[in-house]
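One chain of protein is taken out of this complex; the other chains stay put.
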Amino acid sequence: MNTRSTPGFHGVIPPVVTPRSNDGAVDTGSLERLTKYLLDGGVSGLFVLGSSAEVSYLTNEERDLVVRTIVGVNAGQVPVVVGANEQTTARVIDEGRRLIDLGADAIVATSQFYAISDLRETEAHFRSLHAALDVPLLAYDVPVRTHFKLPLGLLVALARDGVLAGVKDSSGDDVSFRQLLLATRNIENFDVLTGHEVVVDGALLGGADGVVPGLGNVDPAGYAALYDASRRGDHTAAAREQDRLAEVFNIVYAPTPGRVSPGAAGLGAFKTALMLLGVIDTNVMSEPMVRLDEDETALIRTVLENTGLL
Amino acid sequence: MNTRSTPGFHGVIPPVVTPRSNDGAVDTGSLERLTKYLLDGGVSGLFVLGSSAEVSYLTNEERDLVVRTIVGVNAGQVPVVVGANEQTTARVIDEGRRLIDLGADAIVATSQFYAISDLRETEAHFRSLHAALDVPLLAYDVPVRTHFKLPLGLLVALARDGVLAGVKDSSGDDVSFRQLLLATRNIENFDVLTGHEVVVDGALLGGADGVVPGLGNVDPAGYAALYDASRRGDHTAAAREQDRLAEVFNIVYAPTPGRVSPGAAGLGAFKTALMLLGVIDTNVMSEPMVRLDEDETALIRTVLENTGLL
Amino acid sequence: MNTRSTPGFHGVIPPVVTPRSNDGAVDTGSLERLTKYLLDGGVSGLFVLGSSAEVSYLTNEERDLVVRTIVGVNAGQVPVVVGANEQTTARVIDEGRRLIDLGADAIVATSQFYAISDLRETEAHFRSLHAALDVPLLAYDVPVRTHFKLPLGLLVALARDGVLAGVKDSSGDDVSFRQLLLATRNIENFDVLTGHEVVVDGALLGGADGVVPGLGNVDPAGYAALYDASRRGDHTAAAREQDRLAEVFNIVYAPTPGRVSPGAAGLGAFKTALMLLGVIDTNVMSEPMVRLDEDETALIRTVLENTGLL
Partner (left out) sequence: MNTRSTPGFHGVIPPVVTPRSNDGAVDTGSLERLTKYLLDGGVSGLFVLGSSAEVSYLTNEERDLVVRTIVGVNAGQVPVVVGANEQTTARVIDEGRRLIDLGADAIVATSQFYAISDLRETEAHFRSLHAALDVPLLAYDVPVRTHFKLPLGLLVALARDGVLAGVKDSSGDDVSFRQLLLATRNIENFDVLTGHEVVVDGALLGGADGVVPGLGNVDPAGYAALYDASRRGDHTAAAREQDRLAEVFNIVYAPTPGRVSPGAAGLGAFKTALMLLGVIDTNVMSEPMVRLDEDETALIRTVLENTGLL
């Protein structure tokens, strides 16, 4: 847990999914309901235009619509962190400025992708973003998509220099994550968030500031309870809640490989669960991803029933 | 070599680099001179907004300016193939339509990236692009950037169905490349282009229709001579020319690893060579890539002198 | 934590390093002292011929000598788990039988490597090993070496069928690890061990049975204290101990990349620390790995001093 003189990024900050109508358009009514559902669930922030939002599939117009909708419902209740999802420095800056105009309280950016980059360029990339954007900047470490793991030393250096206000770690490298927590423990205004749904109890035990769980769309109150238990030192209760949420997480195994892509499986499961819970209207995905079918939906219903969510 | 009832994509189709001025802006004067240099060198087409153009680093405004400039100089002399460099289907369609309006004769697209996709989605991706875009569609197979090799069977199916008019292969999988040549030999209106500079003689011997060589910016006449020798059946002469060009290709080893990223090394070398040849004004790169320094430039000068280009 | 009707594999089971003399031979005197040091430190088992033992670098004669030496000192005090490090099924069986004759209480095996295998073959591999070997079989999941992650579903199936008595997880996939813990919680005689040094508190909180920490060579008592704190439910104390051990773990960053390979860095650091602690005589590595030099040794001394081990 890092020290911080100003309000930061901590607790449960779910990456809000993007509901679509049956005609494929962004469904703002469902998105409004989802945003309220998350706020009612006790989340500490909203992570907008993340991978769970299918951000790379959204046109610029759709991205703007999503931000506007969520910012409107939130009305300043919690910080809104927005992903500026573009390939290279100049394009991220263009994207980030537009999103800030729409109300983003902070910008999240990955390292460059498609581009074949290196350490020096990645450092320059984040320094340029920080210089060009007027809100706090968080790094999103997601090598499964960017194919570049943000090195521990770079993150620490950028934290020390105030370039980064935090990092969302979806690297799957829990060793580096722990070392990052230790190395930045005494840096003010730097928050470390895990993006992995089922190891939150251990991450918080190790000092993480918060979590950005895709599954938090489905059960925001569960993650809030897990976070609160950990914060009051009841780690056994946190682990029990984590185990329950890990059971819920099994919904991501419902989709059939081959029919549903690896990238669509988890998101499709979250959307399907939200549809079954009555929060959003459909489980339609951005093309060319396919929505879960009836059999897959039935499997998800069973998981939700077995874990008491339905 | 594929049969074709209409004019297609064959011969030397260099991926035009994007010159920048010292202030970092796209240098349209240099780009005009470069385009003329390539046409004078005997190229059969122009590959615009490819990886060699630093396409992923260009803002949309810069992309448009590059296309307009090249289309203007070309004035219909050779086909202009333009890369629609975006992450997912809907975004590629938006990009492609804008580029067609600017004069693209054909669109080149990769599989989705950043997105974690699969075979079924990739097929749907190309079919949707074909349906939405009014010009021939070529696939760009570049797994080093997209981290997804386009499978042989998918390419053959899309060729047979007329979805793809060709493929630019930068996969480095020469076995799959040869199998693709054999499997599509009798498909009309489908062209297979290699993106690898130093194995063009073998690729043409095996039946390739053409080549998209980054090094073709530097020595378009050399590649035209290599292509012509191969077409008239003088493979020994083609190999001799290829060996000479492979010596020139050694300029890509001039940049210092660590200082210059893997993605910037080759492009930086091509730009520096073009600067030394007097074709463009500077070797400035898109940020955060760095331009080659004096020592690296001197190494490139030596290669150009040793191979008779300077 | 799994149920078990017979004594199993739990607690701290360090992978014993292999000391060498200055002439390169296995140093049995140092190995005897190290084994005593570990037993005195309160370990629950000994993991012999693991990656930390440089097993892939040892000739068969050296492997036998190492097993004989450790088995002799241990004299039945704790279970001795031995790695049968070979490429394919038939070769692992040959290796495993020899090691059992030398006193192995259990055999650990990876999936096949060098071989290009798949799920079905991997299942057949472990079933054949189980059928051919007369002691409990543990799977070693180490995709950074084998380039094949043992799938969650396969591990659960092999656990249910009694083929596997446990798994040592060095996969770095903490999500799969947690799901494995949940899925095997009610399977008797199946133990789940983490191989990652710095996330043991979280792993134990999530239900892991034990840990196989390379760093446990250096500070066995520290890991024993961490394990005991966790077992008595004092997770905050466990995390504090883990944080201390994570500081000690920084010794692995002492070696200079380029001079010392990634595979030699951690092992070299452990050996150097043990040398500084007076447990073993030298930090000599198996060729072609190099030992840490004076500067690197000085860095390690500093870490040991700062963390109170020296």
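Every chain is named by a letter (A, B and C) in the order it is written, and numbering of its residues begins at 1.
Heads up, the rule we're going with is that a contact is a pair of C-beta atoms (placed from the backbone, for glycine too) under 8 Å apart; a residue touches a chain by one contact, two chains touch by 3 or more.
Note that the structure is a prediction, hence the values are computed from the model and not measured.
In the full complex, the chain left out of view touches B, C. Across C:T89, C:T194 or C:N217, the single residue that touches the chain missing here is C:T89.
Only one residue in the set C:N22, C:T59 or C:N186 touches the chain that does not appear here, and it is C:T59.
Residue B:H235 is the one among B:R97, B:H235 or B:R301 that touches the chain missing from this view. Within the set C:A115, C:V135 or C:L309, the residue that contacts the chain not displayed is C:A115.
Residue positions on chain B in contact with the hidden chain: 172-175, 178-179, 182, 196-199, 201-203, 205-207, 233, 235-236, 238-239, 242-243, 246-247, 249-250, in rising order. Of the residues in chain C, those that touch the hidden partner chain are 56-60, 85, 87-91, 94, 112-122, 124-125, 128, 144-147, 258-259, 261-264, 286-290.
Note that only the chains that are shown with their structure count from here on.
Taken together, the touching pairs link the chains end to end in a line with two free ends. Geometrically, the chain at the heart of the complex, using CA-atom means, is A. One inter-chain figure worth recording: chain B and chain C are separated by 49 Å, centre to centre, where each centre is the mean of the chain's CA atoms.
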